[in-house]
Each structure stands twice: as C-alpha cells, then as structure tokens.
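The complex is shown incomplete by one protein chain, all other protein chains being positioned as in the whole.
Letters A and B mark the chains in the order given here, with residues in each chain numbered from 1 onward.
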Amino acid sequence: MIEIRIHGRGGQGNVVAAYLLASAAFEEGCYAQAFPNFGAERRGAPVTAYVRIADRPIRRRCEVREPAFLIVQDDTLLHLPNITAGLQAGGAVLVNSNRDGDELAAQLECRVVALAASALALEVLGRPMPNTALLSAFLELTGLLPRTALIKALSGRFHGVVLDNNRRLVEQAAAAVNTGVWQEDTHAVRA
Amino acid sequence: MQYALEGSQALARTVALCRPQVIAAYPITPQTHIVENLSKLVADGALNCELVSVESEFSAASVVLGAVAAGARAYTASSSQGILLMSEVLFNIAGLRLPLVMTCANRAVSGPLSIWNDQQDSMAVRDAGWIQLYCANNQEAVDTTIQAYHIAEQTELPVMVCVDGFTLTHTLEVLDIPDQQQVDRFLPPFNFERRLDPSSPISIGTLVAPDYFTEARYDHHRAVNDAQQSIVAAAAAWEDVCGRRQNPLICVSDRQGARIGIMTLGSIAGTLAAARDHYNNAPATRLMALRSFRPFPAEAIRQACAGLTDLVVMERALSPGSGGIVGAEVRATLSEMNDAPRVHNFTVGLGGRDVPMDIYPRIHEGLRTGSGIPFGVLDLEPDKLPAAG
Partner (left out) sequence: MSHRELRQNQPRFSGLESGHRACQGCGEALAARLVTEAAGPDVVYANATGCLEVFTTAWPDSSWRVPWIHSLFENAPAVAAGMEAALKSRGKTTRVISMGGDGSTFDIGFQALSGMLERGHNVLHVCFDNEAYMNTGIQRSSSTPHAAVTTTSPSGKERMGKRHLKKDIVSIVAAHHIPYAATTSVAYPSDIRKKVRRALAIDGPTFLHVHSPCPLGWGHDGALSIEVARLAVQTGLFPIIELERGRLAGSMPIRTVHPVTDYLQLQNRFRHLFVDDARAREELEHLQALADHNIEVYNLRGTRPDNRDSEGADTVRRGGLRWA
C-alpha cells in the first residue's frame, strides 16, 4: 500500500487532487481511498488530504502518519514545522514552487522535486490551480500509474474546453520533470 | 457497478435509487454533500421528487413526518445539532409508527462546538424509538440505506442509518452502486396502509390517557425488539439481490484461540481490522462490529462474546457523570451469561480525534492495566486538562 499526503491551502483544489489521484488508481483497477483533514474551511487556510492506493481492499481509516510521498501545493507551507513529519526514510516531496529543487531539498533534508505548477496552470488553464500539474508530475516521477488513468479521472470531472486544457497541462507537466526518478521507491513501498 | 465515489455522493445516488417522493433538505456539516448531490439530481431532472428546502432541521423532520403520513416515501439527513433540534419530532415520528429513513452523519455535539466525528448525536436520541444501524464503511452505508427502506416499511418504524461524518461521508473509495432494477426488485412501491386519505379518514396523534398509554408504549417497544427479525431478513434478501455478504445485527471476525474481544460501532472497525493484522504479536483477538444498536440485539451479543475472558467495548460517545453508553448496556446484557467476560469500556476519538493504528496495542495495554473498568477515555492526553482544583 502506498500512502501519500497532500498539503495545500483552501482554494487550491487540495481535496480534488486527492480524489483525482484515488480515482486514477481506481481506473487502473487498484483499491484507493482519499479524504481530507478538515479544519475550519477558509480560502487560504492550510488543508491536508490523504491518499492510499493498494491492490487489496483498504480497511484502515486513520490519518496518514508515515507517507511515502508528500505533495505540497503551496511552498509557503514549507515554513510549517511539521510539514514533513512522518515522511518515510527515502521518501520524497514534490513541491509547487518557482524555487530550485536542490535548494529545497537541502532545507527539508529529503529528496525534493520542485515544479512551478501554478505558473504552468495559469498559462494553460488560465487559472493558477496547481493540482492537475502536480498530479501529472507525481505520476511521471513515480511511475505509479499511467497518465491515461489521470486523464480518465479528469474526464469524470471536467468536460469540453476545460478538459482539453487539463489534458494539455497533464502532458506539459509530465514533460517538465524527470521520468521515473522515484520509481524504485514506489516499488519498494508497494511491496 | 463499481465507481470511485465520495461517501456522500454514493449515499445520494443510493437514496435516489430508492425512489423517494419527498426529500427535506437542510444543510449541516458533514451531511451537506448528501443534500447537495440530491439537489443536483433534481435540478438535472434525474430524480423526480419533491425537494423541500426547509428552514431548520426541526422543520426537515416535520416535513418528512407529514410526507409519510400522507403516504409518500420520504428521506432526510442530519447530524449533531440538527439531530438534537429535531429530537422532539424524532420521538413523535417513532411513536406514531411512521416508516422513514434518515441518514445521521455522526458528529460531536456542542458545547463546545465541534464539526468532527463522534457518535454523541445518535446516542443522544437512542430512546426516541427509532431503529439505529451503524455502518462500518461506505459500502455498508449504501447497502444499509436500501435495506432500511425495506425494514422501515415492513415494521412501520423509522430507521436511522448512522454513518461517521467526514471519516465516511467525505472519504472517496471504490464502491459498488446497485442498478435501478436491483433496487426496484428489492423495494416495492411504498403503500402505507395508515396514510391520511379522505376515502378512509383516520386521526393520527391523538391524546392517550393513562388507561392506554402503557400498552401503546409497550407495543412500540415490542415492535422495535421484533424488528431484529426484519433486519436479519432484509440483510439476507439483499444479499441475494446484490451478491455481497451483508451483516445483519453484529459482524464477528474471530481468530483461532481468541479469548479477548473488541467490540465497536462504525468506521473504526476498519482500522482495528487492519491493526490486528499489522500487530500480529498481540494476543489473538476477536473483532466485533455492532451494526444494530436499536433494537439492542442482546442474544446476538451474548453469542458473539461466548468463550471470551475479556471484552473491550470501544465507543465514540459518553454520558457525562456516568461513562460509556454502549458499554453499560453490553455489560448489563453479558452479566446474564455464565462465565461472562470482564467488560472493559473505553471511548475513543471524541470530537473527531484521529484513531490511529497504534490504538490496537494501547487497547491491549489498557486491558492489562484495567483502565477500562469501569470506564476510561483511551486517547486522553492528561497534560491538556485544566489543573485540578
């Protein structure tokens, strides 16, 4: 089973990101679970969401305390003291940021890939909604699921021009990161 | 057919499949997505029913009371404060023997204010005379909702389907949603014999003096007790239709040589099952998820606990000044057994506190120290308590 924790701020599509990832896993025949950690829901407030993907039914329903991967939708959240709490040894973090990944890796003391997802989304979608780009990059880095699964999940939620733009964003985001850099860790965790 | 759905979304689709004729909608966290999804189905013409957007939960319950009395299959959902605001009406609906199904998206009760999951709300109305069924996961919530209409209309009692708020309602997972034909086969159209009808007028809700009240109340009590049979039958019948194993009164998962049992209600059952496999050095433990709390299935509970030396009742509410609610009832019923297990009673996860996997070794530790006799809050953090006076 793979456990992923997604950090963001209200209004950045954090929960939708979690649901999309789980839906994509479902499209590939996996069992999946996704849920938010609700605080007082306000635009801009920190929001956390959790995703579990497995090839067996998932029975536990507690919060993810030892994620294999983190996706951080807003780099201002990196100031939060516990943002990487519980990250498994060898775990990795994908951050939506214009900053340099190596710089962030040194700051967080773990493997980090940075992607300017909001900027990319602004260009392709017309809105700085980073979730689709981050998910696509995540799948490209881990090889966890094929891009087609994410696209299928997206077509369950979006239609017409919005869906087309999201497809393009998926391709562009995948091209913006190195393929399979985290693939070994993904397999190790899935065992 | 299988879908990846949020719990609330699945419930909304399931309710729509049951062909309700009147739905009363009033929003309260964490039930909101259920009524929103139903509103969207109506707005798109996919659900043909009267959707009444009421001005309070008190009115929501009153509207569905009226709807059922006038012969329509009805639905509403609420949580926490809403359940309490409508509590007067809940007693009324049950006492008047009106068949109705309601989702309670379990949430803690103010004060202090909390929007997060525990079961204080449904526990607070356990004496209202409703059937109460607790769902351990979203698939069970889907299947139970459908069975609930069957049970309600057969027993002429209202059924509260309890689904942990956020933990289940806001979790997306892979679920099987039955198709319309399956549900139609299982649920015939609602034909309420005691409905208000000018062609054969009756009076509902009359004043009953002491000379008859006792019998009326006893008849109600007997009906809720006897509903155990309907609950079991509905589970078996639905299992035939959908092909999925259904749990009627209590779900027991045993282990070879288990002398310790843990009983709980609702979604923490899943975490406990995963934890039992994970902490495989712990003593063999029998896990039980209680589905029917009202009627209280005394005999089924005694059978499920046979052979145990210790039973831990883990619940999600408490009665201030007394302790556990489920624990007290279970302890009382087991005391009638020969060689009754020692009952340890804990509450956990109040106000939505996360119940992690390591609760499992902590339960076993609590067993050893006896901190659950008579009652303990297993996940209490004493350093957060105000200084003792």
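Just so we're on the same page, a residue touches a chain if its C-beta (ideal position, glycine included) is under 8 Å from a C-beta of that chain, and two chains touch if they have at least 3 such contacts.
Note that this is a predicted model, so its numbers are computed, not measured.
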Residue among B:Gln81, B:Gln139 or B:Ser267 that touches the chain left out of view: B:Gln81
In subunit A, positions touching the absent partner: 11, 40-45
Contacts of subunit B with the absent chain, listed as residue ranges: 25-29, 32, 35-36, 39-40, 42-45, 53, 55-57, 81, 85, 110-113
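Everything that follows uses one rule, which is that only the chains that are shown with their structure count from here on.
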Interface residues, subunit A side, partner subunit B - complex: 18-19, 22-23, 25-27, 31-36, 38, 58-63, 65, 153
Partner subunit A, residues of subunit B touching it in the complex: 2-4, 6, 30, 115-116, 137, 166-168, 170-174, 267-268, 270-271, 273-275, 354-357
